[in-house]
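A single protein chain has been removed from this complex, and every other one stays in its place.
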Amino acid sequence: MATAVTLAEVIAALGGDLHGEANTRIERIGTLLGADALTLCFLANPRYQAQLTSTAAACVIVAPALADAAAARGAAIVTPDPYLYFARLTQWWARRVRSRAAPRIHPSAVIDASARLDADVDVGALAVIEADVRVGAGAIIGAHCVIERGAVIGAGTRLAAHVTLGFDCSLGERCIVHAGVVIGADGFGFAPHAGRWEKIEQLGAVRIGNDVEIGANTCIDRGALDDTVLADGVKLDNLIQIAHNVRIGEHSAIAGCTAIAGSTTIGAHCTIAGAANIVGHLTIADHVHVSAATLISRSIHKPGLYSGVFPFDDNASWEKNAATLRNLYSLRQRVLALEKKNSS
Amino acid sequence: MATAVTLAEVIAALGGDLHGEANTRIERIGTLLGADALTLCFLANPRYQAQLTSTAAACVIVAPALADAAAARGAAIVTPDPYLYFARLTQWWARRVRSRAAPRIHPSAVIDASARLDADVDVGALAVIEADVRVGAGAIIGAHCVIERGAVIGAGTRLAAHVTLGFDCSLGERCIVHAGVVIGADGFGFAPHAGRWEKIEQLGAVRIGNDVEIGANTCIDRGALDDTVLADGVKLDNLIQIAHNVRIGEHSAIAGCTAIAGSTTIGAHCTIAGAANIVGHLTIADHVHVSAATLISRSIHKPGLYSGVFPFDDNASWEKNAATLRNLYSLRQRVLALEKKNSS
Partner (left out) sequence: MATAVTLAEVIAALGGDLHGEANTRIERIGTLLGADALTLCFLANPRYQAQLTSTAAACVIVAPALADAAAARGAAIVTPDPYLYFARLTQWWARRVRSRAAPRIHPSAVIDASARLDADVDVGALAVIEADVRVGAGAIIGAHCVIERGAVIGAGTRLAAHVTLGFDCSLGERCIVHAGVVIGADGFGFAPHAGRWEKIEQLGAVRIGNDVEIGANTCIDRGALDDTVLADGVKLDNLIQIAHNVRIGEHSAIAGCTAIAGSTTIGAHCTIAGAANIVGHLTIADHVHVSAATLISRSIHKPGLYSGVFPFDDNASWEKNAATLRNLYSLRQRVLALEKKNSS
C-alpha cells in the first residue's frame, strides 16, 4: 500500500532537523529491528538505543541527545519528542496511503426522512439512521451501524462497522468509535422485591465529548436518571464496560477489558491499565494511575500509582504461598504471641 | 422528552400516601442532589438522609420512618419500599415518555417464508429471520438482529439492535436482550491430539427462561451435548461470558465482565459482582454472593458472601507486601521455628 516519499517531503510536512540526504527514499515506517534501507524509524525509549547501531533503517527519528549517535550511522531527523513526531508521522502516512473515496450515502442505507445530515457525511452500506438523528459535517457512519432516534453525532466523527448508538445519546466532534461498540444500552439497575428483580428503567442517556476514541466491542450504558458522561479526549480500549452514571474526566485513558461500575467518577488525566476493575459509587482523583488487573474498592483522593495483584509464580510455589495466605491472620497472631513472650 | 404530570397522577398510577399538594407539577425524575422544583425524587438508603433537608425536589418518595422529616420540607409520597416504588415509577415514566410507534415489519427485513410471527410483532430495519423461527406476540426484534433457523422468541420479548440468536436456541417471554448479544455461539471444546486441537462440535443449544435480561455484548454459548440453561428471572449485565452447559438458577444476577466457565451450575437467588470468574464444573449453592473480581475455584455449598481479592494499595506499599507474599510459606516456616525454640 506504500507509496514512496523522500525525507524532504517528511520534513516539509512534519518539521524536524534533517541530518543526511534530503532525497533519501522512504517506502515504509517500521521498527528498528525490522527495518530495511527504505524504512523510516523512531527511537523514543533510551532502553532501545543499542538497536541504533544495528538497524538497517534509512533514517531514524531521535531526540537531540542522540543526534550525533544517530547521524553517525545514517540519516536522522532530530526533534524534541520523537514519539510525538512518530505519532504525527503515522497520521500523515495514513492520510497518504489510505485513499478515501468521496463521501456518499450508500444506497442500501436506511435513513429516516427526519434525520439531518450535514455536508459531506459518509454513510456505509446497510447503516440504519432513525428519526431525528443529527450528524455533523464530514462524519463517517460505517457499514451496518444503527443510530437510534434522536442521537447526535458531531462533525468529523468516524464510526466503524456495527456500532450501536442508542436513542438520545450524543457523540462529540472528531471521535473515533470502533466496530461493535454499544453506546446507550440500559444500565444494570433492579430493585429486589420478593425474591425477584424489578427493572429500573434507565431514563438518562450517554454524553460523549470531543476527540474521544472508543475501542471495539466496548459498552457504555445510559444513565439511570442523569447521564453517563465521557469528557473530551477520553480514550477507551476494547471490551471495556462503563456502567450507568459513570463520569470520566478529560484525557483519561483506559486499557482493554477494564470494568467501571455504576456511578463512579474518574478524574482527568488518569490512566487505568488493562483488566482493572473499579467498583461503584467511588471518586477517583485526577492523575491517578491504576495497575493492570487491580481492583479498586475505595475512593482515591491522591494522585499516584495504585496496585493490587497477587504476584504470579510457578504453580507449586503459588500453591504453598496461597495456602499460607488463607491463614495469614492467625500467623500474625502467632507472631504477636512470640513478641509478647520475647519481651517479657 | 418529559411531559409534565401531577403528583395526583403518580399516586393514581402507583399508589402510596401523598403528603402535600396533589396538583404539584412534576417534569422529571431525578436525584436528590440534582433536583429542582419540578423533580420527583426517592430516598431509599438512610445514608443519604442528610440530602433530604437540602434538596430542592418537588416531592420525595420515602419510607414511613421518614414521613415526618420528608413532609416537613415539602411534598412526600410515603410507601413501605421507596426503592421498589421508584423502580415502578421509572417503568411508568418510560411508558409515558418513550412513545412507541405501532408494531410493524420493516420492509428491509429479510424474513424466511417459513418463519411464524404472532400478532403485533415488530421487526426492525434489516433484521434477518431465518427458516422455522417462531416469534411470540408483541415481541420486538431490533434493527440488524440475526435470528437463526429454528430459534424461538417468547411473547413480549425485546431484542435491541445487532443481537445474534443462534439456531435452535430459545428465549422465553418478556426478556430484554441488549445490543450485540450473542446467544448460541459454539462452546469452547476441543480434544487434544498430537499437539493439535480436534474440534468438538457443540450439539446442544441455549434455553433461556422468562423475564431474563441480558446486557450488551454478553455471550452465552450453546451446550456441547445438553443445553446451556438460564432459568426465569436471571439478570446478566454487559460483556459477560457464559460458557457451554452452564446452568443459572432463578433470579440470580451477575454484574459485568464476569466469566462463568463450562458446565458450572449456579443456584437461584445468587448475586455475582463484576469481573468475577467462576471456573468450570463447579456447583454453587442458592443464595451465594460473590464479591467483585473474585475467582471461585471450588464448589460452594453454603449460602453466604465469598471474596478473594488482593487489597490494593499505593504501588510502593503493594510492591513490598507482594514481594513478601512470594515468600510467605517460608515466613510461616520461620515462625514455626521460632515457636519451637520458644517453647523448648
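For clarity, chains are labelled A and B in written order, and residue numbers in each chain start from 1.
In the analysis below, a contact is a pair of C-beta atoms (placed from the backbone, for glycine too) under 8 Å apart; a residue touches a chain by one contact, two chains touch by 3 or more.
Small disclaimer: the values here were computed from a predicted structure and weren't measured.
*Asks:* Consider the whole complex, including the chain that is not shown, and state which of B:8, B:97 or B:203 touches that chain.
*Replies:* With B:8, B:97 or B:203 as choices, the missing chain is touched by B:203.
*Asks:* Who touches the missing chain here, B:65, B:97 or B:225?
*Replies:* Checking the options B:65, B:97 or B:225, the one contacting the hidden chain is B:225.
*Asks:* Tell me which of A:73, A:88 or A:289 is the one touching the absent chain.
*Replies:* Touches the omitted chain: A:88.
*Asks:* Across the whole complex, list the residues on chain B that are touched by the chain not included here.
*Replies:* 110, 126, 128, 144, 146, 148, 162, 164, 166, 168, 180, 182, 185-186, 188-191, 193, 195-203, 217, 219, 221, 224-226, 239, 241, 243, 257, 259, 261, 275, 277, 279, 291, 294-297, 304-311, 313, 317, 320-321, 323-325, 327-328, 331, 334-335, 338, 341-342
*Asks:* Just the residue numbers, please: which parts of chain A touch the chain that's not shown?
*Replies:* So the residues of chain A touching the unseen chain are 1, 29-31, 34, 81, 83-84, 86-88, 90-91, 93-94, 97, 106, 108, 124-126, 142-144, 160-162, 176, 178-180, 211, 213, 215-217, 233, 235, 237-239, 251, 253, 255-257, 269, 273-275, 292-293, 309-315, 318-319, 322-323, 325-329, 331-332, 335, 338-339, 342.
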